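Yeah, one chain of the complex is gone here, protein chain that is, but the others are all in their spots.
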Amino acid sequence: MAGSYRISGQGRLTPAKTARFTFDGKSMTGLAGDTVASALLANGVHLVGRSFKYHRPRGILSAGAEEPNALVTVSRDAARKTPNVRATVQELYDGLTVASQNRWPSLSFDVGAVNDIASPMFSAGFYYKTFMWPKAAWHKFYEPNIRAAAGLGVAPDQPDPDHYSALYAHCEVLVLGGGAAGLAAALAAAETGVRVIICDEQAEFGGALRYEKGAVIDGQDGWSWAQDVVAKLAAMDNVTVLSRTTAFGYYAQNFVGLVERVTDHLARPGRDEPRERLWQVRAKRVVIATGAIERHMVFANNDRPGVMLASAARTFLNHYGVVVGRQIGVYTANDSAYAAAIDLKKAGVGVAAVVDLRDNPSGPLVDEARALGIEVNHGRAVTSVNGSQRIKSMTVQAKGGGAERTIAVDALLMSAGWTPSVHMFSQSRGKVAFDDATKRFLPGTYAQDCVSVGACNGFDSLEDTVAQALEAGANAARDAGAKSSKGVTLKVEASEGWTGGMLGSGPGAGAGTTVKAFVDFQNDVTAKDIRQAVHEGMRSIEHVKRFTTNGMATDQGKTSNMHGLAIAAEALNKDIPAVGLTTFRAPYTPVTFGAIVNHARHGLFDPTRKTPTHSWAESHGAVFEDVGQWKRAWYFPRAGEDMHQAVDRECVTVRKSAGLFDASTLGKIEVVGPDAARFMELLYTNPWEKLEVGRCRYGIMLREDGFIYDDGVVGRLAQDRFHVTTTTGGAARVMNHMEDYLQTEFPDLDVWLTSVSEQWAVIAVQGPNSRDIIEPLVEGIDMSDEAMPHMSVREGMICGVPTRLFRMSFTGDRGFEVNVPADYGRAVWEALWAEGQKHGACAYGTEAMHVLRAEKGYIIVGQDTDGTVTPNDAGLDWAVGKKKTDFVGIRGMTRPDLVAKGRKQLVGLKTKDPRTVLEEGAQIVENPKQAIPMKMIGHVTSSYWSANCDRSIAMGLVLGGRDRIGETLYVPMPDGVIEVEVTGTVFFDEKGDRLNG
Amino acid sequence: MLLIHCPYCEEERPELEFRNAGEAHIARSTNIAAESDEDFEKFFFIRSNPKGVIFERWRHIHGCARFFNAARDTITDRFLLTYKAGEPKPDLEKLKADGGPAAWANRPPDQLNEKPKAKRSTKGEA
């Protein structure tokens, strides 16, 4: 047998299929189909971890996703290490490596356990009270020591080598949960032919049928029935069956997030298999069949290893063939624990006693237990257990007190009843309602197109559950548009009926006691802590929750919320609904970052946009810079050159001969239609109606508030056709801005906008030799100064392909921009490059482009402007049509503050020492000797070393700047004050002769 | 992620295809240059920002690229109606009456709040 606690003839696993694994370095054997929890229990291991705050030894509480205690670290290799994995969820595979957490030096001897003894220090609200003062203790003590002592597993320190997938899916009916209810609903929906997705967090479908032995559905044992239904559903084309898939979030309009664990259970995952797959499902109808979760009893030392939920023990026996002890005790307020005792007794395990808090438990299960010779104590309570790393006995006492009796047990099974899992319903924004008769919250008012069925809807009998689920499934399909309706009926021939339950602390752990009776195991919250929170003035459950951290751990209070609420209600002397339930939030269980991020890693994190000539630049040694999503050639260093030298050379070469620059990233918009000029008049400050065909103009676009939004050169290709360019960064928003006005403010204009940013590759050829370089390649365009003056545009051919050839300059020298269809970009660039070589031209990057334009005082929107700069501030009044009566921003420009004196204006700045290059963003002051904080009157917007001017040049926005020309101002820096002279913005060729030079 | 009904595409599309464009029915003056400071302030700066139904503009930017208008409840995020740009502002009271109280989904509440018919256990607990 794989483990000495594995019982022959019990469970559904195959004894021959063994799997080796290690726990804290110790090698053990389990079976295929085991979870880490069942395999550890089969090997007699109950102690699996240490608690969050007190470092108390902890065991396995449950057999499912609600597990608060048995959190372990699972690793495949150094990088594939996952902390805080629930041992009850992680499936075993051969070679699995498991380690316990939050202990040092070892699980059985943990230094941190001193916290348990010192626990009065760490009571509720400890963090809020302790970390207040002294301030210095934060760095020296609180952060490094106290925070290190608390906590769970350790995050891996290497990048995650796995890949994660995702997809959007659509269906008519989505079924959350694959127990009897979910399967019945899915079957009924699927038979109508609509698309159905059913998911379950477990490896196998069946839900509670995993442990409920007596159920018979359609003449079959419940579990076998479930497997048959799953097989049938999986074979249907319209059904997607997802096991190991948790619905973790329920969002607006039936948008549900599922995460499928694809390879975590595999010893050797396939290379192409993602570790997890995120399903983003849009469903017309959702059937919530998430079942119920058993509650623990709240009594002293209820967290000791060996104390577990009755249904968990039953699952370990009936599904995994594992007994959780040799001599067990049962402490319950509910019938279901009897079923566990009965099954274990029948499997040959000693059942020392059932302790039932109820005065007169009755019913078939109680009778059967008695008939099997199990001692049933009623009206009694377990007030404590003894044994630290594994329980040795339980202490039993009458409810009202009296003599104690100690009964030797090595495991204690408990059940305080069942809490319907309304998490998904609540996440859907449905309002829960308290059912006073059964003391539980159930789905009340629905907010979305969903329905709850089965135990999560308060149905206790399998018969009712299946009947309602079938109806709900069929209705969901019909409401979602199913054409056919094939009735499905299922006969439930046998099942167990359970009643009973209790909320809050049990005898011996009530008001006035100081025992450690845990409510929230994972966050180490005791009944006393909750009462203390109330005592200290917390009235709302939301406050109690945050003060005590009850329900705030990774299990989100699946087992603890109702107990916590009941204890708070009792302490407040209020009804439970008056205290209220805390909000359920996504995720239902923790979701990996990998699943959330999925494909968006590495190269797919964000698009990287490259121009058609990118590969040429790359092969010519370009260093690239990121401009938004674009990669742009920054500079082209030659052997031995640093950036500074390369940029200097590029700048000088352009002015001496010529340079080629890739301007393809500029936004380009084709404005077409009889009202094109009228539209341009409305969107730009400049006049356009009279611009001749074949001519260009530098245009400024404002927002309605009068501030500069974008700029660019616009060419008129025909009476009804403009070729508009925008800044690289502004391309998308300018298009949106223009569409917005066209569609919503000026819809009567007959004009259309088409983005052609990527239709055209743009090669700027700038410098005195630019025409000589281009001309030999061009056909059908007279490039003489007379025929093609500065600021004109011609259509023709270059290298045998169509071109839109602009004569324009962003350097102040003669210049052209050659537009060719993008796929020809590289070939035309190479042809121009070959011509350029004859003239000693160079390729230059964005840095030289910036320097060259700054030498001429040409602004860059977004660098020299910041969204609060008017055309006048930037010295661009000349570009505003004085006779115009309307354009976007015309009114904003005349707002009182925008025309007032004392605005910041763009000016040139020359450092007194021409070698000193100012820092962009540096602040400017009038008097450097004033007290700190100084009055800042402006800042540096652009600053470069200009090889052409043989000095540094800069521009800045300065209060009343233009009136200060000639004045000396100061730029205080950490290592001294820099003196600057305010100047005009043109540093090179002030008269502008070179445009035609 | 919401579903938004595009009045031009005539179907619901995922929110990822859309972009919000601020409050709707704020007309730009045809003689804006002559507008008073007060009127310009109202036009450009002042927005209603209601708790409840807002009329707002959306653009199906990654779809048909049209701007259109919507009435949306800022509390529930529910779209009460979407309509083409240029169409008149719908009657808010009527929309609210049509909308009903608990309706985050695109479905009338009377169909939504049907309680499951099957009976629940009434067996008492301790």
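Structure notes:
As written, the chain order gives the labels A and B, with residue 1 at the start of each chain.
In this section, contacts are C-beta pairs under 8 Å (C-beta built on N, C-alpha and C of every residue); 3 or more make two chains touch, one makes a residue touch a chain.
Basically, contacts and distances are computed from a predicted model.
Of the names listed as "Zinc transport system ATP-binding protein", "Branched-chain amino acid ABC transporter permease", "Outer membrane beta-barrel protein" or "Sarcosine oxidase subunit gamma", the one that matches the UniProt record for the absent chain is "Sarcosine oxidase subunit gamma".
Residue-wise, the contact with the chain that is not shown comes from A:801, picked out of A:801, A:925 or A:949. Which of A:115, A:165 or A:870 touches the hidden chain is settled by the complete complex: it is A:165. Note that of A:626, A:779, A:877 or A:990, the residue touching the chain absent from this view is A:779. Residue-wise, the contact with the chain that is not shown comes from A:272, picked out of A:157, A:272 or A:786. Which of A:389, A:645 or A:759 touches the hidden chain is settled by the complete complex: it is A:759. For subunit B, the list of residues touching the undisplayed chain reads 1, 8-11, 13-14, 16-17, 62-66. Listed by residue number, the positions of subunit A touching the unshown chain are 163, 165-170, 195, 272, 274, 277, 280, 282, 599-600, 603-604, 606-612, 630, 670, 672-674, 750-752, 754-760, 776-777, 779, 798-801, 820-828, 831.
Note that in this section only the chains that are shown with their structure count from here on.
A straight line joining the Cα centres of subunit A and subunit B is 26 Å long.
Listing the residues of subunit B that touch subunit A in their complex gives 1-3, 14, 19, 21, 28, 31-33, 35, 37, 40, 44, 57, 59, 61, 65-67, 77, 85-86, 102-107, 111-114, 116-126. Residues 168, 251-255, 280, 282, 333, 357-358, 417, 429, 431, 435, 437-440, 442, 445-449, 451-453, 457-461, 464, 467-468, 471-472, 479, 499-502, 704-705, 736, 739-740, 743-745, 747, 885-886, 890-892, 894-896 of subunit A are the ones touching subunit B in the complex.
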